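Removed from the display is one protein chain of the complex; every other protein chain stays in position.
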Amino acid sequence: MFSRRMRCIGGLVLTSAVLLTGCSGGGKAASTEEAGSSSEKAEREIHYFSSRSSSDDTLLSLQEVTDSYNKEGGKIKLIIDSNADRSSYDQKLRTMIAGQQMPDMFDLDASPYAVELGNQGMLTDMDQFLDEIGEKDSYIPLALNYGRTSDGKLYTLPLEFSTEMIWYNTEIFSDAGISEAPKTLDELLADCKILKEKGYTPFGIGGGDGWPLLRLLATYPFRLSGNDFLNRLASGEAKMEEEPGVKASEFMAEIGQYFQPGFSTTDVATGLNLFLSGKVAMYPTGTWELNYFTDEKRPEKLKLGYFYMPSCEGAVTKPNEYWAFGGIGLAVNPKSFDKEYKDYLSYIVKNYSKVYFSHQHMTPQKVETGDSSKFDPLFVKVMEDASKIGETAARPWDVVLKEDVVSVINDNLPGLCMGEETPEDFRKAVDEALENNR
Amino acid sequence: MRYYLIKRTKRVLYWSLMAAFLLIQAYPILWLLLAAFRPNIELLSAPFALPRSLTLENFVTIFTKSHILTYIKNSAIISFFSLSFIVLFSSMAAFAIAKMKFQGNRALYRYFLIGLTIPYSVTLIPLFTMFAKIGLIDTRISVILPLLAFQLPVSIMLFVNFYRFIPDEIIEAAVIDGCGIFGIYGRIMIPLSLNTILTVLAMNFITVWNDYTFSLVFINSAELKTISIGLQDFIGPRGLKDWGATYAAIALSILPTLLIYFSLNSRMTAGMTLGAVKS
Partner (left out) sequence: MKVLRDKKAIALFLSPALLVYSVLVMIPIALTFYYSVLDWDGLGEKRWIGLGNFAKLMRDAVFVRALSNNLVYILIVMLMQLGIGFLIALLLTYLKKGRGFIQTVYYIPSVITVIAVAQLFTSFYSYEPIGLFNIFRKLFGLAPIAFLSEYRTVLPAVASVEGWQYIGIYMLIFYSALVSVSPDIIEAARIDGASETQLLFKVRIPSITNVILLSGILSLVGALRGFAAPMNMTKGGPNHRSEILATYMYKKAFTSRDYGYGSALAVVIVILSIVAVLLISRYMEREEI
């Protein structure tokens, strides 16, 4: 009698096993219909693992370009899996690659990790590819070269072009008697001091997301040495104890007192809002948040201006050289990069920027701007600035330095800004990390 | 009179304590549910002020920009299968450990208990490599299996603990009645342990439903994502997050669990003694 019951249980195990595999298979089949074109022919699937949110305009544009490729006879089904939380994305990508499951297409920074992957022959050389299809000149050099690794190789294609600036509330500034935006870092600190004495919170920053603080840290070194100091840090030739590092850490210790309290866990959305609601006088961000500042979108009573990276005494980089980059780029798994894939990718290269531009974004490739009156004046202005940008752009530290060093910097930076840690201790911690990561 | 006063003070004290604890526990939840209906901008500027306006915009966002219902469905499927197998496997193993006689009984129990405190992240890389080799990545099984494995120790512990309270005489009597070993398990132990089963379900459901680690690492397709991972749909460039939509998604995701809880409430309480009260 009872063994029948046992058999039942065994049966349950089996059926559910079948059901489960069935389920997952079914799920995938469904996704196929959704993502691809309507054609019945055997389609080539390309799996793209993206670090952007699924509603991001880069992904929408890629999808649009894919659709028109298929209309012209292509047979590509672009399957986008995305994970917008950057640390989750990085972890996942690394686990996938360590487990030999590299996606066909994925987002990758020109980091030391990319160098390693490249050295193992696990990335497609984009210099070669772009030369082959004769499209290299279509790119804005700053955007394309942003994707170059420290050894000069190009493994990724940029999907955006952004610049970073510091926004300021003109009403708060004039109330504090500051007539113009700071041009130098000393002026910036002096303005902060005045604002604070007036009872304002001078600087809002989304420190919880890490990168905004890193940008400020990198300011002095970029002004004093271009990207040279950073590159030498990365190769182990330089130490934080040298002048640019000393200046950088002391600057952070000083400007830190002007941040909003609790900045180290403020996320960028909250930081942005502090500025939009007039609670802080300044806020650093990039053009990807431009939509929040346009005439149409920003709160009516907010009057704002912006300035690019301030300069300093003894600067070797020009005022028109600042943060400008192509964003995290598109990398291609060489194992799946066959003729069909190549054809598809060159179609993307040829058509992507046009489509992306129509969503009102600066593009990594030169595009016909046409009638600019349909765009927001702020967007047009920022685009104009970008066309006058200098030859060098500052490179973000979190891309160039090894992950372990970056994580040590990220761990220690809030303490430095809060005055809990001295600049000496900060430099010592970073130098130690650099030493350990030779 | 004095006695009356003391009694009254006591009562006031009792109710204020009760109210304080209730507030601590309930306020965040109420706030969360309300936040789902508040515009993002208000959440960012004055999250704890009285809401000035309510909106359904967040729900529009979660239904248009993400596949929230699919995520909830996936979490439900994964929870259903994990929980079924957890209960089945752990009650079987616990029965053998607690009631059957064999060498190494105790050592085996200890072997299972080792897994009690192991953090998930310890095993991620080896598991991923393993799953990748046999092609399990991006299937529901790849999430169900580790959840099942990691929840076995605690479930076995709960079952063993309960089975040990079942007197051997009952088994003896059953054997005399001609019951085989499977009969003892299925017709005596299982019906007796219904409340323990509910406890095991309740405790594991929380872990399984809220799983983040395994779903994050082993699931790629949007069609198979679970709710914890789906919340990342509302993060924009460089970490810019849509808080209103996030809260709306959270609010929606706790509904099914609340329904289950309300329907099981009384029985669950009965089972929660962990089978360990001597009565």
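General observations
Note that the chains take the letters A and B in the order they are written out, and that residue 1 is the start of every chain.
Here is the rule we go by: a residue touches a chain if its C-beta (ideal position, glycine included) is under 8 Å from a C-beta of that chain, and two chains touch if they have at least 3 such contacts.
Note that the structure is a prediction, hence the values are computed from the model and not measured.
Counted over the whole complex, the shown chains touched by the missing one are A, B.
Of B:68, B:154, B:219 or B:240, it is B:154 that touches the chain left out of the display.
Summary of contacts with the chain left out: across B:2, B:52 or B:106, the touching residue is B:106. Within the entire complex, the positions of chain B that touch the omitted partner chain are 14, 17-18, 21-22, 24-29, 31-32, 43-48, 85, 88-90, 92-93, 95-97, 99-102, 106, 108-127, 130, 145-146, 148-150, 152-154, 156-157, 161, 164, 171-172, 175, 180-182, 184-185, 202-203, 205-206, 209-210, 212-213, 227-228, 231, 243, 246, 250, 253-254, 257-258, 261-262, 265-266, 268-274, 276-279. Touching the omitted chain from chain A are residues 6, 13, 87, 90-91, 94-95, 97-98, 113, 116-117, 120, 201, 260-267, 270, 273-274, 279, 402-404, 407, 410-412, 414-415, 418, 420-421.
Convention: only the chains that are shown with their structure count from here on.
Measuring from the averaged C-alpha position of chain A to that of chain B gives a distance of 36 Å. Of all residues in chain B, those touching chain A in their complex are 41, 44-45, 65-66, 77, 81, 84-85, 88, 124-125, 128-129, 131-132, 137-141, 144, 179-180, 182-183, 186-187, 216-217, 220-224, 229, 232-243. Listing the residues of chain A that touch chain B in their complex gives 1-3, 5-6, 9, 12-13, 16, 20-21, 23-24, 27-28, 30-31, 47, 49, 52-56, 79-86, 88, 91-92, 95-96, 98-101, 103, 206, 208-209, 211, 267-270, 272-273, 276-277, 279, 285-286, 288-289.
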